[in-house]
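Take a look at the structure below.
The other protein chains are all here in position, but one chain of the complex has been omitted.
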Amino acid sequence: MSITYLEAIREAMRQALTQDDAVFLYGQDIGSFGGAFKATKNLANEFPGRVLDAPISEDAMLGMAIGAAIDGMRPIVEMQFADFSSIAFNQIVNQAATHFWRTGVPCPLVVRLPSGGTSGSGPFHSQSLESIYAHFPGLIVLTPATVGDAYSMLLEAVKLNDPVIFCEHKFLYYHLKADGLPTENLPIGKARIARHGKHATLVTYSAMLHESLRAADELAQDGYEIEVVDLRSVKPLDTDTVLASVARTGRLLVVGESFPWGGVSAEVISRVVTDGFHLLDAPPQRLNSKDTPIPYHPNLWGTHRPTANTISQELRRLVGF
Amino acid sequence: MSITYLEAIREAMRQALTQDDAVFLYGQDIGSFGGAFKATKNLANEFPGRVLDAPISEDAMLGMAIGAAIDGMRPIVEMQFADFSSIAFNQIVNQAATHFWRTGVPCPLVVRLPSGGTSGSGPFHSQSLESIYAHFPGLIVLTPATVGDAYSMLLEAVKLNDPVIFCEHKFLYYHLKADGLPTENLPIGKARIARHGKHATLVTYSAMLHESLRAADELAQDGYEIEVVDLRSVKPLDTDTVLASVARTGRLLVVGESFPWGGVSAEVISRVVTDGFHLLDAPPQRLNSKDTPIPYHPNLWGTHRPTANTISQELRRLVGF
Amino acid sequence: MRLVKATVARSLARPITKMTSTIANSPSGTDLDERFAQGFKWMLLSRTLEEKISSLYGAGKIVGGVYLGKGQEAFSTALAMSLQRGKDVFAPLIRDQAGRMAFGEDMIDTLRTYLGSVLGPMRGRDGNIHRGRPDRGMPAMISHLGAMISVVCGMLMARRFRGLTDVVGASSIGDGGTSTGAFHEALNLAAVEKLPLVVAVANNQFAYSTPNDRQFACRDLVEKAAGYGIAGHSVDGLDLAACLEVFGQAVAQARNGGGPQLVVGSMLRLCGHGEHDDASYVPAELKASAQDCLKRAREQMLARNLATPQQLEVMEAEAYEVVQATVIQVQNEPTPNPAQETWTPLASSWLMEGIA
Partner (left out) sequence: MRLVKATVARSLARPITKMTSTIANSPSGTDLDERFAQGFKWMLLSRTLEEKISSLYGAGKIVGGVYLGKGQEAFSTALAMSLQRGKDVFAPLIRDQAGRMAFGEDMIDTLRTYLGSVLGPMRGRDGNIHRGRPDRGMPAMISHLGAMISVVCGMLMARRFRGLTDVVGASSIGDGGTSTGAFHEALNLAAVEKLPLVVAVANNQFAYSTPNDRQFACRDLVEKAAGYGIAGHSVDGLDLAACLEVFGQAVAQARNGGGPQLVVGSMLRLCGHGEHDDASYVPAELKASAQDCLKRAREQMLARNLATPQQLEVMEAEAYEVVQATVIQVQNEPTPNPAQETWTPLASSWLMEGIA
């Protein structure tokens, strides 16, 4: 049985709702309509009274979820698009993120962010905000790249006693498929070697994993074996797995879709050079989106974000160094 | 005549109001009261109708400033504390930052953020958010560390045709003094060598410059000459000046007060290793605040943020490598 | 504040009375007739254009979302016609194609933005309804609902600073948009500054799939006016003449120092939220009983002897032709070339740095 990335997310929510009465879903249009992307399709019928439509009030949506969470519930909040979490920003970074540290009372909730670029979505329906949320103490930030991770990491996230920012990539929702769901998986906090290699390490996550794997295929044709690490979680970030790979290859490229200043790629490079400077045979490199808002037109968008093509170019420069 | 960091900021606003009718000030309690920190003291009297009290509506305050800016004005908005800009976040990163790129119409405004920790201020009156704003395309993020920079960079910021996030450090408001104001200064975008040295480069900004200079003094007693670079502006970030210094010293430590994940220190290190890997004789290092909210109690706060003491320790490790 | 109070009092007196116009209660029959006929033209042109956009989308010629104003043209047109082009400010939202045209936006701006022509106001950087010309009094909406109202406040403040006192600024919002904190903060700010702001709330009974009863709990959204100390007006959004009358009053009051005006119109969206959406969530009986403001206006054009059936057919044919011609022109225009993009979001381009 084949299942998509989006269906895996829905199945994880169905599991969570089945396993724990404390779980409920909250978001705009997620009830009988099933959500803008149909992530919650049918769940309102299957779990009456536990899948609630929210008004267009992201700040109050998060505040409500936080109040429920510190009072024993385990809410899963859907932002219609990651970009709109800017309205919930204060409740996420100042209320949810600080709550356990300040009071000792846990705040277990999951904020689902439909993230990343898709053709024609433009500046306000395409953002990748994992770097913003990871900067704030008290948040766990997950970026699943595979159907199996989307499923198992969301299920695991709901069980954690901390606020989790769950960055789902819209580009993968319908196109990415797998035959079935994993019964076990790596725990949150562990990265995965998505492809083994010896000439260079390519660290990436979310939709960029698939562009990166294509780029690795291209380089294989030139005889270069690229090791691809899928971070899965950007906070915590599995430095050990990354360092172990760099120890094998001596070369590092970090690829992400978010804006270039700071963020995941800078964090990964900083960790590698501070702890594993001696492992590097060449300057580590990074590739992110361009430093402009995300363009609407496919011509521009295709150049704004990294692609298998531009990643291959970077890899060639790196292995040729 | 001796002048404080805060007075320099006030004087810059007075100059701006005098020089250009398009300039006006907007913020909570900034009118006849002169603002929570007295940054606008007397300005409401000196410039009737151009220094306006705002309701407690950070989102609308920024939206209003943006509307005025795209219609020919040059607003300077005061957030009562940087921490409360979380409410204006959406207008800043999605409306102001994208406006020129989307429409070709400039959005010249300055958002003053009273930033950084002071004793007993706690999790919500102490934040340093420069790394958050610098991540977003379309914003200029300034972090003056000296009285002269506070003055000249604010004056220059008001003249720029882009939205500027002006991070003032509250710790410097009253204590940091200079004898007079500069008539000319480095332009925005250029870093300054605050102290010359040859054994290691310490890159920092804002209040951490002063902790860093004290640390450099300590190391001088052990015969180590530390070169201290004051970034002044974190976006744009003057990579050339940093690289030139590392070329002289072969060693790099980056110190910042904001949260450790991602951010300025990671960005500086990433730029140095991608462009100047061969210049380094030792692994570059970074020192930021701890990865928790900012504690209220002085005992905890003193350990949470970098100090001359902890910076010296890092420097000793670095030069001893 | 006296004026505001007075109008508030009025709005409280009849919080939910809907205005329905007759020639009788209109200021001047002929004047209203001219405006009615003009309004009908804009409504017709907008509907014709949007039907074409819908079919272009269906044919895969448009990338990204398509959001139409079908069923809301009367309300949108009347708001824009009550404003003065080249002087006032109008911040349209996603269902304001008709109002945009009535305010002076050229049809070609719409098509260039939808089709990504590099010659359009957004140059392919942004698309569909995310367009505007701030330098002509029409800011370009961002997606975040509610965010444009305070921007209009700022444009009005700018004009006040420059001594222009008789400018009015208008902003559209939907029933769902009233739930945003941005809506609240902006209306309150406008009330405190007593700005000449008109906020038009198009209550089309749904926010995407969410019905009013999951969005707010007051009887009528106009009841919010009193809480801000501003004037409130209600109108039947399907009745062009009534809309022209109420917006005419609201804009006049704002221009004459009456402070912010909240105008709430009732209607039903006659299309999906976007063209990807079949509006399955709208109950069948509601769909069945739904009226079309354009059809109504067309009937009134005849009833008021403002046009003969033949003249209407000519108008319809002309609208179709101008839309077709513009589409063909735009389809032959260049799309953006990434190699020619400057890739700089800063006006101070010398401060740009090449990081990736």
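Each chain carries a letter (A, B and C) given by its place in the written order, and its residues are counted from 1.
Criterion: a residue touches a chain if its C-beta (ideal position, glycine included) is under 8 Å from a C-beta of that chain, and two chains touch if they have at least 3 such contacts.
None of these values were measured; they are calculated from a predicted model.
When the full complex is examined, the chain removed from view is found to touch A, B, C.
Contact with the chain not shown here comes from a single listed residue; of C:E73, C:D88, C:E185 or C:E341, that residue is C:E185. Looking at A:P55, A:G116 or A:G256, the residue that reaches the missing chain in the full complex is A:P55. When the omitted chain is restored, the residue from A:Y5, A:F24 or A:F259 that touches it is A:F24. For chain A, the residues touching the absent chain in the complete assembly are 21-22, 24, 50, 54-55, 57, 59-73, 75, 90-91, 94-95, 97-106, 108, 137-138, 140, 160-162, 188-189, 236-237, 239, 271. Chain C residues in contact with the hidden partner, per the touch definition given at the top, are 1, 4-5, 8, 12, 179-185, 188-189, 191-192, 194, 213-219, 223-230, 259. Taking the complete complex into account, residues 28-29, 31-33, 36, 53, 55-57, 59-60, 81, 83-84, 86-87, 119-125, 260-261, 286-288, 290-293, 295-300, 302-303 of chain B touch the chain not shown.
Everything below uses one rule, namely that only the chains that are shown with their structure count from here on.
Centroid distances built from C-alpha atoms place C farthest away from chain B. Each chain gets one centre point, the mean of its Cα atoms, and the points for chain A and chain C are 37 Å apart. The distance from the centre of chain A to the centre of chain B, each centre being the mean of the chain's C-alpha atoms, comes to 30 Å.
In terms of their C-alpha centroids, the spacing between chain B and chain C amounts to 41 Å. Multi-chain contact residues, meaning those touching two or more other chains, occur in chain C at positions 122, 125-126, 130, 142, 144, 181-182, 344-345, 352-353, 355.
Residue positions 90, 94, 97-98, 101-102, 137-138 of chain B each touch two or more of the other chains.
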